[in-house]
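The following block contains the structure, expressed as structure tokens.
Of the protein chains in this complex, all but one are displayed in their positions.
For reference, chains read A and B in written order, and residue numbers begin at 1 within each chain.
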Amino acid sequence: MRENPKRHPEVAAATEGSQERDSSATVSPQNDGKVRWIRKDLLSLEELSKEEIELILKTAESFKEISTRDVKKVPALRGKTVANLFFEPSTRTRTSFEVAAKRLSADIINFSSAGSSTSKGESLTDTAKNIEAMNVDTIVMRHPSSGSAEYLARSIRAGVINAGDGIHEHPTQGLLDIFTMRERKKKIEGLKVCLVGDILHSRVARSNIWGLTKLGAKVRVCGPPTLIPAKIEELGVEVFYDVDEAVKDQDVLNILRIQLERQKGAFFPSIREYAAEYGISVERMKKAKKDVIIMHPGPINRGVELAAEVADGAQSVILEQVTNGVAVRMAVLFHTTMVER
Amino acid sequence: MSKLILDAPSVERSVIRIAHEIVEKNKSTQGLCLVGIQRRGVILAKRLQETIKEISGAEVPIGVLDINLYRDDLTKVFEQPVIHKTEINFDLDNKIVVLVDDVLYTGRTIRCAMDALVDFGRPKCIQLAVLIDRGHRELPIRADFVGKNIPTSKEESVRVNLMETDGKEEVVVQ
Partner (left out) sequence: MKILIKNGYLVDPKNKLDEPMDLLIEDGRVKKVSKKITEKADQEIDAKGKIVCPGLIDIHVHLRQPGYEYKETIETGLRAALKGGITGVCPMANTNPVADSRSDMEFMIGESKRVNLVNLWPVGAVTLRQEGKELTEFGELKKGGAIALSDDGQPITDSNILRRALSYAKKFGLPILAHCQDEALFCGGCMHEGFVSTKLGLPGIPVEAESVEVARDIQLADLTGGQLHFCHISGRKSLDLIRQAKAQGSKVTAETCPHYFHLTDESVLHYNTNAKMNPPLRTVEDVAAVKKALKDGTIDVIATDHAPHAESEKDTEFDQAPFGVIGLETSLPLSLRLVEEKVLTMTQVIEKMSLNPACVLKIDRGHLSEGAVADVTIFDPHKEWVVEKDKLQSKSKNSPFLGWKMKGQVTDVWVAGRHILNNGVIASER
């Protein structure tokens, strides 16, 4: 068959007495049972093992403290250069990566471009190779095409961090969501999480599903039948169309942003009806567990997928997600940038 | 081929002696705090804290420092450092900070630790306590309190085993 284009060897959880492991690997064997990070890229949570996800979360825990200091900076990535390459507007994710890089003392440069690179006449690889030629160590990319991050990682030597590729994945968002859930609920194993909204077009949903199921959570998805992708249950999730039914007994509700333009594709008739059928209202919250936490990747359409009172309510951890996002992205930048090229 | 340098009672005696010296040198425990360097420095700092309490009755604050992110060779090291937590939950301004580590060797770790400390505040002074000083400094750094000086060659390695991390209590040269 076709040559597997993945360049990364699978991660190895080095166990006791693993000294005879291939010493030409990118990192030395460690016989202390610890997981080694060997990826220059973070493309998806699908490709990560449970141990790798846990390593990132653990590092992020240590990094979270740095942001609480007076001097919010450590010299870990001093002299390294990170490039933000955004082909879709996104202030939040871009800023979060920028803050994360700066707290690790990396230099960060921002390239943004509206629309796809091809519409400008320059290919994505050409754009990225130009950036790489400036000796950038890691490229953080947001791009409207699914798979663009993996494609880019195959084409260049610099590390690639996927900051959202089309409707495929948004791994750092998935990680920060899991981090926040774990911080609040103390565990992921057995945790009941329901994702509500446009599952079909959501990279956040895909990353959540991969990460959470790997760590043993029980995941539900709930949305209009038109916005549930084909055979999603094969990813190990339960599908609900009725949100009142879906929110019952859940520990976490992760509410996805509804893109208002989906109405045009006849996915649902009106914003008003969407809000009535799927919006998380104060009323609906009464059907959920008392200690349920409410998450949202932002930006929120208040009064559409989430009532303002709920978004700002006691159960909302939306701003914690933003805080944790920096710590998680620091951990991702740290591990990927430290891998030898 | 390892040589025992300190056994368990000797480790204990060294800690007690250092605790006394710290109190004596600083005249009191006023403004004093301890910061242990992950991971065995943290254990030693805790023991010093307990001993100081026995001596003076005062509980000096203790902090935990992970210096990995400050290492000057971080991006060159062959094995990946595990990043542990840094926790300094008190104000360092105008404090007398005693940095605690197990072995003093090139001095680079201490340089990192001092860089990290100044990011947290402006201590009145920083002192250094180590269980073992094995020489071979590469930076102009010296310890204020030393459990034991051991002449070593660069080829040797000094291993500090503590109950909490290693299940036994001893210092050996290999």
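A few points about this structure:
By our rule, a contact is a pair of C-beta atoms (placed from the backbone, for glycine too) under 8 Å apart; a residue touches a chain by one contact, two chains touch by 3 or more.
None of these values were measured; they are calculated from a predicted model.
Within the full complex, the chain left out of the display is in contact with A. Which of A:Tyr151, A:Phe179, A:Phe240 or A:Phe268 touches the hidden chain is settled by the complete complex: it is A:Tyr151. The residue from A:His168, A:Lys214 or A:Arg262 that touches the chain not shown here is A:His168. Of the options A:Ser90, A:Thr125, A:Gln263 or A:Thr323, the residue whose C-beta touches the omitted chain is A:Thr125. Of the residues in chain A, those that touch the hidden partner chain are 1-6, 46, 116, 118, 123-125, 143, 145-148, 150-151, 165-169, 203, 206, 229-232, 234-235.
Simple rule for what comes next: only the chains that are shown with their structure count from here on.
If each chain is reduced to the centroid of its CA atoms, chain A and chain B end up 39 Å from each other.
Looking at the complex, you find that chain B touches chain A at residues 66, 68-70, 74-75, 78-80, 82-87, 115-116, 119-121.
Interface residues of chain A, counted against chain B in their complex, comprise 27-28, 30, 34, 36-37, 58-59, 61-63, 65-66, 69-71, 73-77, 79-80, 104, 334-335, 337-338.
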